[in-house]
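Part of the complex only, each chain left as placed.
Chains: A, B and C, in written order; residue numbering restarts at 1 for each.
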């Protein structure tokens, strides 16, 4: 018998060659992209052609972007090993808080927005501290907040409006154009009207372009996805998030300030909810007691479609990004098809399952997992 | 099918909501009668943001007509105006009679929820009710909240809102509890016949107060109508929402074909179904027409 | 060979209860600079509990704890790390789903750039990891590989290389060699030797009396939560030590039966 081979680090004989494609597809988020492509193919072949016009795509992206901002935050929190079921109620509550700051206190828009974020951060921190101090599962703690915040939204709305569950006319009076433009309406309007003028994009009969610009929520969505990805993959905080979710004890033993990381994530999630609340309230000019209903659920779905593990420690922000777009495309896309809306939920469920199955199938195929 | 004769209906009521399923049946029937393509769309929950997105999606498909309900004018204004700007004829239905014209809709078909509630309240007051309970199976759903509000206005007496869920066992237990906790309650108005109304009748029976407590409900269900016929409940308030689905589609279809359009709003209800009329409508209700 | 000032770590009469279980009932111990203190004892004697108390994982139920002569109480492992106590736990404190590099630098990531644009240079980290692992005798095929896919011994090597790389005043190793192959074991023992020569204190837990005797300066034997005694290397022969570790049970009999090879 010959002695052990003295091979140094040139080429390890125990590694098979893998193609670049395989390497790319191994990233969790790209499975979600595969699912997205499948869903898109389905709609291209069944839906009205107007779905994939510029206006149609913007139309899909706007709900996706609102859901997506929540989904990315939920994904970070899930990677960090916790859930926040109060996101949906937080949207309603911070919407009310924001509305009250603007209409009742008459704060300037910028201040009202800042104050809303502060309230959200405090509530998120409270969630986090309760989870950490009591060592109860975050599921149950934030569930309590789901009810409490939803209830407070109702009480607060009735108090603020004198008995109605709907608050209207928010932002109508304010005219600080700069802040408004960041948080509502559309961006790049000049570009789009130029494009329309040059017949590069579709117009209404009256000459205005069908799409007057990119809704700002989409820009926020993309920006947040990029930021979250950078944080997760390139920063110390990102490493701590993975570690806290992978095994909180091991992370703590290695000197990761797990409690601080988790509290921070809860605050981030609450602030993401506040951002969505501000975007939708300014856009709609109103808020009501049902805003954000079940959004916590949809956000978690989008994150899971995007490859996050429910047990924590694994996932990506870009995955959640694609997950939200899949969800948005399925839910808006069906209205472009000829299916009876009674079948809507059946299709929604089937499409979700297919998207995830396909994502999974592709990943296994490519990585050669058995 | 021909792109030109397609009509899209976007409302805030889900397809599995008993009230809205009747609207949807009306829409479908009108589509068949008028020989046009109809699509009924609604968000998964009472969600104004996604409803406005559904309207946008409808506008993108350039239908021959658009039917919308307007439970929150602020949130839907932009989308409806976009439809009008795109040259799509719009008819509003169910809610939003006050803003319909202003937003550019051609007319409104329906009955205001507050008004319907007020009529129910007045009728119950007339029947001798003093202390009322409003059983709301979906607190926060603005149209249901408005029904309670109208009831409170019309009833005059003390009204408590009882939040319940869609679960009949839960409704029954909570109504029973409320009756036990406050013996002075003599009137109960449920906001949905099948979900809240029927268990309410059962709860009143359990509490041994059939007859002593006046039970009424919004909308119709065969079971509740039986109770009305049997004298266990006083009336069901019918908005004839079938018309809210049927008429706008018919109007828009005729508009597309011949350019016809009625000159003013069409009130579809309310219509109180009392003991005398109950038996005739049971069958229609079981089929989802009333 | 070593300066006998205040010990780096000293504990007096440490007691630790878990609910109704008494894991440590009054243990005293000290570790000096440039010294390898071997902690020996039967399974369940309380060795891991003791060192987890030293490294801030558990709070002692009672007892004194001094670092360089000053009383301390750690509220988290981070405090212990800050005080210069680096530990390789028996259960390793690694995240299976994370890559080797990320595990290696977990909690002590080097950052670059100015706030808020501070980032971690993971390419540099990969290089360091590969390097340090190579030094300990493991060729990491891919530093992005998840730790969960490494073999037991490879994982152990990551933990040790990490502790050594971020070297502190005291290095605590809980059965570091138990899962290691012959070559890696030699490597670790050599490391311990090097660390001692740099003037650090080492607490080394092992069940292998030969490993202990090869690098240890002093030996403390625990039994059922109590100290059986502390001996300098000069005071005790390897066989005596072995008997003491086994708690004097009917070891000789078995050992003889199998040809004295244990």
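The rule is short, and it goes like this: contacts are C-beta pairs under 8 Å (C-beta built on N, C-alpha and C of every residue); 3 or more make two chains touch, one makes a residue touch a chain.
Keep in mind that what you see is a predicted model, and the values were worked out from it rather than measured.
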Exercise. Given one representative per chain kind, what formula describes the whole complex?
Worked result: A x2, B x1, C x2
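The definition used in the following text is that only the chains that are shown with their structure count from here on.
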Seminar exercise, completed: Among line, ring, star, complete and other, the chain touch graph is line
Problem set entry | Chain nearest the overall C-alpha centroid of the shown protein atoms | A
Exercise. Which chain maximises the distance between its CA centroid and that of subunit B?
Worked result: C
Exercise. Counting in whole Å, what is the centre-to-centre distance of subunit A and subunit C, each centre being its mean C-alpha position?
Worked result: 43
Problem set entry | Between subunit B and subunit A, distance of the C-alpha-averaged centres to the nearest whole Å | 33
Seminar exercise, completed: Here the gap between subunit B and subunit C, centre to centre from mean Cα coordinates and rounded to Å, is 72
For this session: Give the residues of subunit A that touch two or more other chains, as numbers and ranges in rising order.
Result: none
Exercise. Residues of subunit B touching 2+ other chains?
Worked result: none
Seminar exercise, completed: subunit A contacts subunit B in the complex at 48, 50-51, 53, 55-56, 59, 62-63, 66, 150, 153-154, 163-166, 168-170, 204-206, 208, 210, 280, 283-286, 288-291, 293-294, 331-332, 335-336, 338, 340-342, 344-345
For this session: Mind listing the subunit B positions that touch subunit A in their complex?
Result: 15, 24, 39-42, 44-50, 52-54, 56-58, 60-62, 72-75, 77-78, 85-87, 139-142, 145, 149
For this session: Show which residues of subunit C lie in contact with subunit A when the two form their complex.
Result: 55, 57, 76-78, 81, 87, 89, 91-98, 102, 105-109, 111, 118-120, 122, 130, 134, 139, 141-142
